[in-house]
Structure formats: C-alpha cells, structure tokens
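Can you keep this structure in mind? I'll have questions shortly.
Shown here: the complex without one of its protein chains, the others still in place.
Chain lettering (A, B and C) follows the sequence in which the chains are written, and residue indices restart at 1 in each chain.
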Amino acid sequence: MKIGFIGLGQMGTGIAQNLIKAGHNLVVYNRTKSKADALKPLGAGVATTPAEAATAAEIVMTMMADDHALEAVAFGAQGFLPALAADAIHISLSTISVALSRRLASVHKEQQQQYVSATVFGRPDAAAAAKLFVVAAGATAQLDRCQPLLEVIGQTVFRVGDDPVAANVIKLAGNFMITTVIESMAEACALMRKSGVAPETFLDVMTNSLFNAPIYKTYGPMVASGNFGKVGFALPLGLKDNRLVLAAAEEAAAPMPMASLIHDRFIAAIARGFSNEDWVAFSRGAMSDAGL
Amino acid sequence: MKIGFIGLGQMGTGIAQNLIKAGHNLVVYNRTKSKADALKPLGAGVATTPAEAATAAEIVMTMMADDHALEAVAFGAQGFLPALAADAIHISLSTISVALSRRLASVHKEQQQQYVSATVFGRPDAAAAAKLFVVAAGATAQLDRCQPLLEVIGQTVFRVGDDPVAANVIKLAGNFMITTVIESMAEACALMRKSGVAPETFLDVMTNSLFNAPIYKTYGPMVASGNFGKVGFALPLGLKDNRLVLAAAEEAAAPMPMASLIHDRFIAAIARGFSNEDWVAFSRGAMSDAGL
Amino acid sequence: MKIGFIGLGQMGTGIAQNLIKAGHNLVVYNRTKSKADALKPLGAGVATTPAEAATAAEIVMTMMADDHALEAVAFGAQGFLPALAADAIHISLSTISVALSRRLASVHKEQQQQYVSATVFGRPDAAAAAKLFVVAAGATAQLDRCQPLLEVIGQTVFRVGDDPVAANVIKLAGNFMITTVIESMAEACALMRKSGVAPETFLDVMTNSLFNAPIYKTYGPMVASGNFGKVGFALPLGLKDNRLVLAAAEEAAAPMPMASLIHDRFIAAIARGFSNEDWVAFSRGAMSDAGL
Partner (left out) sequence: MKIGFIGLGQMGTGIAQNLIKAGHNLVVYNRTKSKADALKPLGAGVATTPAEAATAAEIVMTMMADDHALEAVAFGAQGFLPALAADAIHISLSTISVALSRRLASVHKEQQQQYVSATVFGRPDAAAAAKLFVVAAGATAQLDRCQPLLEVIGQTVFRVGDDPVAANVIKLAGNFMITTVIESMAEACALMRKSGVAPETFLDVMTNSLFNAPIYKTYGPMVASGNFGKVGFALPLGLKDNRLVLAAAEEAAAPMPMASLIHDRFIAAIARGFSNEDWVAFSRGAMSDAGL
C-alpha cells in the first residue's frame, strides 16, 4: 500500500522499517530530516513536509512523542491533514491524550477522512522486532483495511471497538498499570532492604511464582539495582503519560489515587535531579523515604 | 517422619492430607476436633491438646489463622512448646507478624529446639493439589531436614536465607503486591467503565500481553465482575495481612504509601458492610469513588 | 483615578462599587452587559468592549473567573491589552495560573505597561464590605501607586515582593490550605460519628481552643451539617483552583500529596453528582468512605 509515515523516533523507525520490508511503499517525514534520509537505502521516499507525505497516500501513520508534536504535523503549517485524500485513513500510533484523539476523530469526520487509533505496547527493541502489542479501535471496515499493516508491526492485534478513543484510554491505563508495578516493587524492596533481605531474593521468589509476567521480570531487576542511567524510556515522558491518564480520569470523573501517588513520585524524582534517567528512577522515592 | 500437625483450616487440611499420602506419620490437632477426626480414616492420630501432638514428634507444623491463634497453641495452656523435644523442629507455615516470628525464633533457641519459617503462597485448591509456592528460611541444616516435607506440599521450595523472619517478610510483601494488583485493576476498570470501554476488553488486552501472570488472570475477572460473594479469602483476613505488612514496615522504618492506601480501602469496605465477602471486595472503593 | 474595571461577577461587582464610593472614576466592562449597566446609577461609565474600558484608564483592574476568561479580555478580539497606555497599570485580581501571570508580566513589559498582581482572599460578602485580604506583588513604585486603591477594597494589604507571580502562588497555596482544613475536619467528623460523638461537640472544642480561626469556624459547621446546597463557591471552581496549585507544584517541582488527595476527593464529588453544590461538598468523600 501507499503509506505516508510521519515520526521517526526510536519507535517510528523500527515500525517503518518493518512496513518497508513487508513490501509497502513508504513516503516518510521527520522533523530532523537525517532520520528520514536514513530510510532511503531501504527504498523509502522522503517528504520535506507532513503534507507531502500524505498527498498520494492511502494511509498516513503517525508516531509522535506527544500531543504537541502530533498537533504540529497534523494542524500546523504544511500539516498533513488538509493534504489527506477523502476516505484515506490516518492511523495514529502515538500515546496521546484522550482529548486530542477525540478532536482528531471529529476533524477527520468533517473532512470525510478515516481515523483509526492503534496504540502500541512495547519498547524500541520490540518495535524493531515487530513484536509490539497493538490496540486498535475504529470503524470495523477501516480496521479491516488496516489489519494487514498492523499485523506486520505487531505480534498481536487487539481490536477494542469502534470508538477510536478506546485505544487511547487503554494505552494510558496500561502505562498506569506498569507504573503501579514499579512502585509496588519499590516499596516492597525498600522493606526487604530495611529487613535484611536481599531484594533480588524477594524478586526471585515473586517472578517465579505468582508474578511471572514479563513486566515484573523486566522492571524488577531495574528497581532492585537502583541504577537508572541507561534510558529506555525517559522519566519526563513517563510523567507525561501519568499526566495524560490523570487528565483522562478527571474528564471521565474516575479518581485514581494510585496515579496521584505516582504523580508525586515523578515530581519528586525531577526535583531531585533525575530527569535524565529512565522513568523507573521514580522508584527512588520509596527508597529515599526509607532512608536508603 | 513423625509429625505433629496443628491447625486444620482449609489450608492446613489440604497440606496434612498430602503429608499423609506421602507416607508420613501424623498426629493432628485442631481446636474444633471434628476436623481432626476427619483425617482419622486416612491414618492420622488425633491429639486432644497441642502438647499431645508435639510429644513424640520430630517435627511440628503449624498452620494457624493469625498471631493470636498461633500464640494460643504455642504458649497457651497445654501449648506444644514445652512438649517439643530438644532438636525437634517447629515449621511455621502461617502468615504471622514479623514480631511473633522473631519471638518464636528466640524462644525455640532458648529451649534448644529448631525453628524453620516456611510460608506459603496459594489458595486452598493449591494446598489440596500440593501446588503451593513455599518460602523457607532457617539454618541450612534444618532446611535440609525439612526439604523433603516441603517438596511434598509445594510445587516449588524457595530457600531465602538463615533468618527465619525473612520468610515472613517475603510472605507479607507478596500479599501486599497482590493487593496492589487488585487496586490498580480496580482504578483502571473504573476509568474504562466511565470512558465507555468494557473492563473485560481492557483486561483481555492486558492479560494477553504484558500482564500475562496468574495473578492478573485470577483477580482481573473478579475485579471486573463486581461480584465478591464467593469467598476464597475473607476480607477481614486481607485486612489482617495488610495490617501485618504495615507493622513490619513501621518496625523496619520503610514507609509504604500504597499499603496505606489499600488499608483505607479495606476499612471503607468494612464500613460499607462487605466483611463477609472475598477480600477482592475492597476494589469497590475505586468504583464507588467514580460514582459506579 | 481613572479606572477601567473588567469582570463583574459577585466578587468584581462588590469591589467596583467600593471603588466608586471612594470617589474613583470607573468605566466598567462585563460580557453580560446588564451587570455593567447596573453600576450606571452609581456613576460608572459602561464600555462595550474590554479595549474601550482601558482606552483612557490609568489603571485597569481585572476580576475574572479563570485563565480562559482573562485571556479572552486581555488577548482576544478587542482585548484591553493593546488599548492600555504606556505606563498604565494592569492590576490582576483574579485567581489564575502561575503560567498566565508570568505571561502577562512578560507581555506587559514588552508593551511598556505596568503589571501588578493583587490576589484576594474572601467571599463575596467580604468583597462587598471591603473586608478582603489583598496580597499584592510587583515593582515597588507601582505598588505605591496602587496602594490607595487596594486599601479601598481590603481590610489589609500584604506586599509580598516585586515578582507579580508571588501573589498568585500565595493565593493558590492559601486556597490549598483551606481545602486541607475541610478535609481534616471531614475525616475527624466521620470518626466522631462512627464513635458516637456528635461532630458539633468535637468542633465546639476545637474552634474554642487551638483552632479558633475564622476558617475553622466558617467551614466546620458546613462540614458537620452535610448540607452544601447553598453555594458560596461552586465545587467546579474549587477543583479548578486545586488544578492550578497542582500545576504550580509540578512546574516548581514540589510534590503536594495532600493536594493530590483532595484532587481525588473533588473528582469523586463530581462523579457522585455534586457539581452544583458548594465546594465543601467534597467533604462527603470521607463520610462516604466511612459508610455514612
């Protein structure tokens, strides 16, 4: 298919590569053009504006860092929105606010364009390996059109209904659940250390019994190590996602006290100077409170 | 081996049966004698006092509901402690306080008896099926003596060091982690319902991707159902364990704000009249706050 | 002095009347013009746009409900900002975000206009009676120019430095402290009721001993009554102020867990349908958790 692909960060680059390898025809755009040029050898066309990427596309896929960045490429000067053909689909992969997703749904409808929200779980290595978990929502006919593409980039495609916003809410709640896993292990590990038990011993028991899920195996050793300098997902981005779930919760009128608690942990981590570390660094809060 | 077994609730009965089936020679004691008598046909001897169960035993195993119950059979009138032979082992399986475990360690040492703390994860069906996860701590030589017994009752035996208290701290922290799983799913499901997404859809995505651990698959549907009338683990026992982890945290000087939050959820559940339900019923708090 | 006065809600009307009575020459603007017309008999001129109110003014005072409303009259079509003379002063009385106050400081400086932030504590009756507490910040020379006006509208004028933003931070933190008073009394009163002690008895002791401040005497009986239908300050405005203090805290990197807790209380109150009540209605959360 003819695809305009916008946003070539770590995640977007991996995804775009997999689409190209699967034989799709990509025209890519990225604000820093060198990242787009890097895909030329694989056969990608390079656009100099978001609009150009969308002009001849059946589908535009966007993978941006936040609301602001997506708004810029969609609604900004030379944004892709006016350039997208009627009935063409915008597949939004980014972790964005419920409010922006709702706005996109409305604007695309006005323009007689299609809109599918397809959020993804997984880190850059999973994106590169086409092992993402994809959560897709939109009109059934459009999801059917997107299905082959989504299967190219992920190991599983979950369809979660015809309201695109559902995919965004699920993504935000999923990230929230990851933060609760980190905080719970941080508090438990602080208790272990203060009780004379090695956190590694505790985590070994947990992750080989009731908690033998990837999420505990991935984050447990990071929490126990206290070493967060290698950044897979930066702390300020974690705070951003926390802010988005709190905003969604406020709009839906559903209090989330654990999200509030973790919000305060993120702020404390920033206050203590850990902005340049991985988001797991907010786990230092529980350690600090225990005098560790 | 000659084993005195004290405490025949749902958990204890399953464990005792497995020991008998494995060929061990049990003398059992339970306050309500009928439960002890029920094991006679399998070949168990029945003691009328805790002391009697311990008299000829190489090992006494206890599986009591709480500190109070264990103190009664250990230190009370006709308690087993004075009756236990020198060098015989007390294996404590119960979920008790760190303080009581420490006291037992000290008293047994004075009496030249051995003490092993072997806490277990799993519900009554796992106890019956010999599928418990056992967390054992104590002197290596004593753990070696206990190992064959513990393998009879569990699918995995984790050895976590020579301080018996470590097994208790790990058990309490593990139960704490389960409560955080319940609360996080409750908050996320409340958000889903208020956002027009079925909680089941959300949980389907989560438990088939990053959170594919038994604990999420067990508790997720319970949280989403809002139906807690079938009691596997009663709410007041959940509160008791929460209280024990908070006490351990206070003693170790390690604040656990998530445990505090869940404490308040338990109290609210009791205030609203859910004492007779399964402990997952505290998840109603997040729903109630969202007006559900 | 020649004053343009913009924003004639309950607070603004009381303040404007006091300025007129003190002999000042007011041209007033309000979106709903009838409220401006109501001041004609007292001698006020009525402007049909914000710009018109500012044209001949030495000082423009604004008293708007929120950031959005102030942005509209300042930066919107026919906003007062371009119309304000060089060296004229904008006195901002509204409870607005730190971010907007900072933006105003910057823009006014560019335009060579003066900016004073003068936030106020007190309800509409205090505004009408000229009994507000005024917290003023800005360049000393400008504060000196404003002082006579501020003394007209308040019982005390606190000068808190030369950075206008300081007055906004203090206002937000003050409102935060009021919410902590409400929540603390709600929790204590829930305990009283569940313990068989009348909340009124408890509050009588408190407000006649260590807590004999207006804030406890004002809000205590409201909390105890459980009756929030008479609206002095609407619940959604309380939530807005809570949101502003959390935003200020996030920007400054100073976690405020009590503000987070109260945030969740506000959301729960909205979820339960109390949006049309006084902001004290968030105190129902503590009662509800106690099964009351």
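A few points about this structure:
Keep this in mind: contacts are C-beta pairs under 8 Å (C-beta built on N, C-alpha and C of every residue); 3 or more make two chains touch, one makes a residue touch a chain.
These numbers come from a predicted model, not from an experiment.
Residue in contact with the omitted chain (choice from C:L8, C:M185 or C:L235): C:M185. Of the options C:A130, C:A248, C:I267 or C:A281, the residue whose C-beta touches the omitted chain is C:A248. Touching the omitted chain from chain A are residues 194, 264, 267-268, 271-273, 285, 288-291. Against the chain not displayed here, chain C makes contact via residues 98, 121, 133, 135, 156, 158, 160-161, 163, 165-166, 169-170, 173-174, 176-178, 180-181, 183-185, 187-188, 190-197, 201-202, 204-206, 208-216, 245, 248-249, 252-259, 261, 286, 289-291. Looking at chain B, the residues touching the absent chain are 249-250, 253-257, 260-261, 263-265, 267-268, 270-271.
The rule is short, and it goes like this: only the chains that are shown with their structure count from here on.
Separating the centre of chain B from that of chain C, both taken as means of CA atoms, is a distance of 54 Å. Rounded to a whole number, the gap between the C-alpha centres of chain A and chain B is 38 angstrom. Counting partner chains per residue, chain C shows two or more touched chains at residues 264, 267-268, 271.
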